[in-house]
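Yeah, one chain of the complex is gone here, protein chain that is, but the others are all in their spots.
Here is chain A:
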Amino acid sequence: MTKKKKISIFILLAVILVIMMFLSILSGSVYIKPHDVFNVLTGNDSSSVNALLIFNIRLPRMIAGVFAGMGLACAGVILQSVMNNSLASPNTIGVNSGAGFAVMLALFIYNGSSSHSAVFAFAGALITTFLVFGIAYLGDNSRTTIILAGITISSLLSAGINTIKLIDSDITINITTFMIGTLNGITSKAIIIPCIGIAAAVLVSICFSRHLNILNLGDDIARSLGLNVGVTRLILMTLSSIMAGCVVSYAGLLSFVGLIVPHIGRKLFGNDARILLPCSALLGAIFVISCDLLGKIIAAPYELPAGIIMSFVGGPFFLYLLLKKKGGRRVNA
């Protein structure tokens, strides 16, 4: 694909994102006219019920969706490169579950509510990443081992999440929606720190995109080109853990974003991380708020959590990848 075509697609995606963001604010159980939404967003109406609804509920939800998509998609790009495994993502290797378990642990320790969720989620995501990486390293380090280790760790942590919820009735989180992942009920207070964390991690990742490209050539070649492979891998895994952990701290275990989006991004923009990371961030944002929007519309007046829509889309896509890549041949870098 030519550079011009890539730029055109990028601009088109940016336009789609803006439209989806607007539609996300527009949609909900209470109908607000587009004109009124526009008035609230431009500051011409800041005191009406519409303004309260938009600023307190819909805008935080939309922003949460955009950052969740950006964070999980970029985390997926990084994990797939660092683990040299095109099936790796925050969900498939158990990073989301690690972050989720840590959030529940924080709620358990702090008696049902915690402002430390983001920090705990980051720590949980990071520990799980290293755990899966370590298990794979002790094994044959194959794609299958990484995925199986991720599934095993993920199952254990899910059991832990459910156990904490059962033994501590003070925890106010709806365990079902937390495990599936949802943007419903998100407040601006809950997303400020995680969104700053995600934005910072995405920006730093883009700064490291050349390093990611070199790492994609394999450890031996990367070393020969002067890359400190160990340190680079550590930095990138920490960044992906920050992103995944921050998302889980407010949106629960949103699945498949980090798996699907990097693949679509590679198809559209190629494997150069300098382009792939920002474009995947854009695609991830579109994907998450589109799923959230569908969840609001599809069963109206009831809402389906965004995570359910993602699973409906992501499940078949994951199977497609498994069947397409059987035999373990790596097709991207």
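Some points to look at:
Heads up, the rule we're going with is that a contact is a pair of C-beta atoms (placed from the backbone, for glycine too) under 8 Å apart; a residue touches a chain by one contact, two chains touch by 3 or more; residues count from 1.
Keep this in mind: contacts and distances are computed from a predicted model.
Between the names "ABC transporter ATP-binding protein", "Monovalent cation/H+ antiporter subunit F", "Heme exporter protein C" or "L-lactate dehydrogenase complex protein LldG", the one given in UniProt for the chain missing from this structure view is "ABC transporter ATP-binding protein".
Touching the chain that is not shown, out of A:T145, A:S158, A:N174 or A:N271: A:N271 (per the contact rule at the top).
The residue touching the chain not shown here, chosen from A:I175, A:L217 or A:I235, is A:L217. In the full complex, the hidden chain is touched by chain A at residues 84, 207, 210, 213-214, 216-221, 223-228, 270-272, 330-333.
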